[in-house]
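What follows is chain A.
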Amino acid sequence: MSPEAPILEVEGLKKHFGGLKALDGVSFSIHPGEILGLAGPNGSGKTTCINAISGVFRVDGGQIRYLGQPIQHLPAYRRVRHGINRTFQVPRPFLGLTVLENVMVAATYRGGRNVNPRHILEDIGLAEHADRPARSLNSSQQKMLGLARALATHPRLLLVDEIGAGLNPVELSSMAERLRSYAEQGMALLVVEHLMDFLDRVTDRLLVMDAGNTLFSGKLQQATEDSRVIEAFLGG
Partner candidate 1 sequence: MIRKTLLLMILGVSSLIFSLGAWAAPSVIKIGTLYAGSGNFSQASTRQYAGLQFWADQVNAKGGVYVKAYGKRIPVKLIAYNDQSSTTLAASLYNRLITQDRVHILIADYGSVLTSVAIPLAREHRILLFDETGTSGKFFRPADKNRYIVLTGLPTSSEWPKVLANFMRKLGIQRVAILYAANDWSGSQANTLKSTLKKLGADVVFFESVPDSTSSYSTILHRIAEAKPEAVAEFGYSNNDVAFLQDYASSGLYFPMLFVPNPALHFEVVRKAVGNAAMRYVYSYVAPPLIRYNREVTHGPTLDAFEAAYTKSGGRNIDLSTVAGYNTGLIVQHALAKAAKYTQESMRTAIDAFSGKIFTLDGLFKVNHEGAQIGESLPVGQILPTPSGLKLQAVFPVESAAAKYVYPQPRKP
Partner candidate 2 sequence: MPKTWRSTAVIVAITLLTFVFVPYIYNNQFLLFNMMMYMALALGLNIIYGYTGYLPFGYVGFFGAGAYGGALAITFLHWSPYLAVIVGGGAAVLVGMILIPLFRLSGAYFSIANLAAAEALYYIVANPHLESITQGPYGISLPQVYDPNGAYWTMLFILLFALVLSGFIRGSRFGLALAAIRENPLSASMSGVNVVKLRSISWLLSALVAGLAGATFGWYISVFYPETVFGLGIGVFTIVFVLFGGIGTVLGPIVGTLILYGAYNYIGISTPQYFQLVYGLIIVLLVLFLPNGLVSLAKRRGIDVP
């Protein structure tokens, strides 16, 4: 456990769509430099959780504290400017803009520190495509572009939504390494993932969700032995 104060504290988060309770009182916290894995069957509320923290919608109950301050009333762009960002499960690049412009939008509107979008592209491995329209990238390149866009805002908390899906083993391990290196630089990460193997390589702290509730919290190895978790994954 990190001795510092947590960067993010989530307490009793609630969100429902019509009759469906997508989040039903989820609580957890993340510290700077820490990676928290978030797993669970389809529809268990993982992405909803990311949406709630990043401000895609307002929650119906509970509190989200970032650096000790409640932020659940802030619009998404304000949270981004405070240092929260995310990637999308299905990449959502600005298809009609060039790769460079995609990153530039984020770099310009982040406010504060100057960021060179080309450096970020080099780091992520898309520099050679800088002037191509984002439309022409393949889907894993678009995923990388989504990550680049998020990085351009210099996040202190990064929410990663199923970035492993669709990557080949080589890409997977380099992605895992990449995420770990961000954490080593002090970034806090919440990594939503289906692939347990990938999670295993990224972190050892895990949260398992089912039907909007926290099912399990603890070490990955323990999770695989937990009967509720096994049931949720196999029986759900």
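Rule of thumb we're sticking to: a residue touches a chain if its C-beta (ideal position, glycine included) is under 8 Å from a C-beta of that chain, and two chains touch if they have at least 3 such contacts; residues count from 1.
Per the selection procedure, all candidates are chains of the complex that A comes from, given by their letters.
Being a predicted model, the structure only gives us computed values, none of them experimental.
Candidate 2 is the one, among 1 or 2, that touches chain A in this complex.
Residues of chain A that touch candidate 2 in their complex: 54-56, 75-77, 80-81, 85-86, 88, 92-97, 101, 104-106, 108-111, 146, 149-150, 152-153.
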